[in-house]
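As you look at this complex, bear in mind that one protein chain is not there, while each of the others sits in place.
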Amino acid sequence: MIKPLSLGFAAATLGFLLAGPVQARDLTVTSWGGAYQDAQREIYFEPFAEKTGDKVVEDSWNGGIGVLRAKNEGGESAWDVVQVEADELVQGCEEGILEPLDWQELGGEDAYLDTAVNECGVGTIVWATVLAYDAAKFEGKEAPSSWADFFDTKTFPGKRALRKGPRQSFEFALMADGVPLEKVYEVLQTKEGVERAFKKLDSIKDDLIWWEAGAQPPQLLASGEVVMTSAYNGRITAANQEEGRDFGIAWDAGFVYQIDSLVIPSNSPNKKEAMDLIAFMVAPENQAKMPPKIPYGPTNKAALDQVPPEVSKNTPTDEANLPHGLFFDRDYWVDHTEAMTERFNAWASQ
Amino acid sequence: MSETVAPLAAPPSSGAIRRAKRRSDRARAWRAFGLTLPLLGFLLVFFLLPIADMLRLAVANDELARAMPAAATALRGWDGEGLPPEEVARTLAGEMRAAYEARTLADVAKRLNNDNPGYRSMLMATGRKLPDAPPDDALGALAAIDDAWNNPALWQAFRRAAAPWTDLYVLQSLDLERGPDGAIQARPEGQAVYRIILWRTFEISLLVTLACLVLAYPLAYKLAHLDEGTANLLMILVLLPFWTSLLVRSAAWIVLLQREGPINGFLQSIGLIDAPLALVFNRTGVLIAMTHVLLPFMVLPLYAVMRGIPKSHVRAALSLGSTPFTAFRRVFLPQTLPGIGAGALLVFILAIGYYITPALVGGADDQMLAYFVAFFTLQTVNWGMAAALASVLLVAVTALYFLYARVVGIDRIGVGG
Partner (left out) sequence: MTGGGRIGGFLLWAWTALVLAFLILPLLVVVPISFSSGAFLTFPIPGLSLRWYATLWNEAVWWRATANSLVVGTAATLIATLLGTLAALGLARASFRGKGLLTAVLISPMIVPLIIVAAGTYFFFLRLGIGSGLVGLTLAHAALGAPFVLVTVGATLKSFDANLARAAAGLGAPPATVLRRVTVPLIAPGMVSGALFAFITSFDELVVALFLTGPSERTLPRQMFDGIRENLSPTLLAAATILVLLSVVLLSLAEWLRRRGLKNRGIRA
């Protein structure tokens, strides 16, 4: 007889469904996926879960203030701790969709780099978007060494990839077009500067692939889908360390570096636990564990000294690399991300 | 559910019988209808109502009225010529500052930004810089913060945001907008993309439908002319992908089509190509993967129709001296037209709503309407735009659905034709 069995099953399922919303949701942390989040899991999330006995659920995203806004629509946020980029932090805080942090619990503002301090967020890593390529494919040939090379499809034929959206793409386009680092944002402030960036991107549009998740560029390089790509520097080093890849980073070509922050959505139901997790993640002894795995620089001053030199050379803030770096202009992108993204999408989808 | 039985006491007149029969028919119809009510009610609440409500969102316009009610009322009273009177500006400036403090200005800024990208950051900055008490010269104070306040266009955008409804999103989804004089005009180049996307959606769907037809027709023909056992066996190869997760198939196509994947490898090894072809993350990939996903929906109705055509028809034509081709064209093909219609319409209807497959195997310029509905909902929280684009899609699908109902018949839809 099937009937009593299926009825029982139905009742059990319904019970499960109805019981679902009553119990509090597990603490949920959202980061940028791939090798980086794997490292975070190992050094932050799992030890934290073990320490507190709370379960930590993970999600990953690819940024976007709109996504944060969507999470703020109605009811409770599905996320409790989110790692965001600088302009998302400023906008989200102003719009009231992010919760002010308890800086006491974090050990006070002075413990961190100035650029890592904000009412609603604390910096967690200094990272860079760099020009990367598969060195194995350039054996006996000259590897790309500038953004001009990236846009030169004659000397370096094949597809290339950039992060989808105007951020960093504009900067790299202008670098390739001969704008010196310190002038990039000045040029972008003007209408002509933006046109110039679009024109440069347009020149290789047919050879461009757009990636969204940080884990994609190493994949695209590994599968031979592209000859070179923009990439988060840590993912490239991680692919070399863990998968035995021979990917190269052209630090000298110029790169954009910035700070990611940890924030709490203002409609999170787990604010207290979220704050505890953030404090755990930015504690100097824990922050110091990240660079050897993924070479992103720490923001806690006490952790800065603990980075060994052989690790440091792979970070954007290393003495040798820093002169080629352009610090991401948060204010420019707070003002322009949305309008430019709209234009970019219209351009890219045609 | 008990049957009503006519009283048998006296022999009833024929009129009475007819009336009783009609009554009992009506009762039967009501009971039958009653059985459909649970599903109808369920679909109303959890399916139709949400869709209807989404259509409302395409014209909803209450952000300003909610966050700044007095300003909204004041703006509605203004005639919209030039700059508004100082009174209106002062009400707006006062409420704007309060809304900034209450962190509700973001909703207003979002609404105005949908009208003109760039307004959001300007309005948030204005809210930040305004003094707490409404300034005496509100117009001047606003203009001192940002030059945009001197431009009547901004005030007109505010006035539009104060109206109870808006046609902004519907117009934008057709690449139109309201000009300074309120007349409908084309959107400037660079912002006008939705007609291109709509056209692309139809183009891809049409190509996929054609590809499915070309692939499926001979296959169905062959299967229909095999003995039933063999046909059923081969039919498993058609049905297996049909039952397999869409995600599995997309992943498989990426693996197959990638630059160093098996297909490129094979083509290179037999010397057909020198360098690997770009087969995925572009239009080619989308067409291949979508054709693969939708092909069974074409094969099944064609096969069902062809099986039903008596073999004797073509044989008769042949014996009367027609060539095999003529027999096929004049006798067989016309009888398969219902199958072609059913398959093609079904494939086309399913294709124009596609989102996942193009998102996974396509590039930025291969995305169809559905992608932008998701984009505006989940990435930018522009619900009005998402709802407007979804409405365009819904109109297209509904029209095709009715066509399908007319041509093919509702009861023949779906599960294998």
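Order of writing sets the labels: A and B. Residues in every chain begin at 1.
Following the convention adopted for this analysis, contacts are C-beta pairs under 8 Å (C-beta built on N, C-alpha and C of every residue); 3 or more make two chains touch, one makes a residue touch a chain.
What you are looking at is a predicted structure, and each value in this text was computed from that prediction instead of being measured.
Novice: Quick one: which shown chains sit in contact with the chain that's not drawn?
Specialist: Touch partners of the hidden chain, whole complex considered, are A, B.
Novice: For the chain not shown, which residue from B:Val170, B:Leu219 or B:Val314 touches it across the whole complex?
Specialist: B:Leu219
Novice: Per the definition of touch given earlier, which of B:Gly80, B:Pro152 or B:Pro241 contacts the omitted chain?
Specialist: Once the missing chain is taken into account, the touching residue is B:Pro241.
Novice: Of B:Leu168, B:Leu198, B:Leu295 or B:Ala364, which sits in contact with the chain we cannot see?
Specialist: B:Leu295
Novice: Can you list, in ascending order, the chain B residues touching the missing chain?
Specialist: With respect to the unshown chain, the touching residues of chain B are 1-3, 25, 28-40, 42-43, 46-51, 53-54, 57, 215-216, 218-219, 221-223, 234, 236-241, 243-256, 258, 260-262, 265, 292, 295-296, 300, 304, 324, 349, 352-356, 360, 369-370, 373-374, 377-378, 383, 386-387, 390, 393-394, 397, 401, 404-405, 410-411, 413-417.
Novice: Quickly run down the residues of chain A that touch the omitted chain.
Specialist: Residues in contact with the chain left out: 6, 9-10, 13-14, 16-18, 20-21, 25-26, 28, 30, 33-34, 57-60, 73-75, 78-79, 212-213, 215-216, 219, 222-223, 243.
Here is the rule we go by: only the chains that are shown with their structure count from here on.
Novice: Counting only Cα atoms for the centres, state how far chain A is from chain B in Å.
Specialist: 32
Novice: Residue numbers of chain B touching chain A in their complex, please.
Specialist: Checking each residue of chain B against chain A gives 103-104, 106, 110, 113, 117-118, 120-121, 124, 128, 190-193, 196-197, 258-261, 276, 278, 281, 363-365, 367, 375, 377-382.
Novice: For chain A, which residues count as touching chain B in their complex?
Specialist: It comes out as residues 64, 66-67, 69-70, 73, 91, 94-97, 159, 164, 209-210, 223-225, 334-336, 338-339, 342-343, 345-350.
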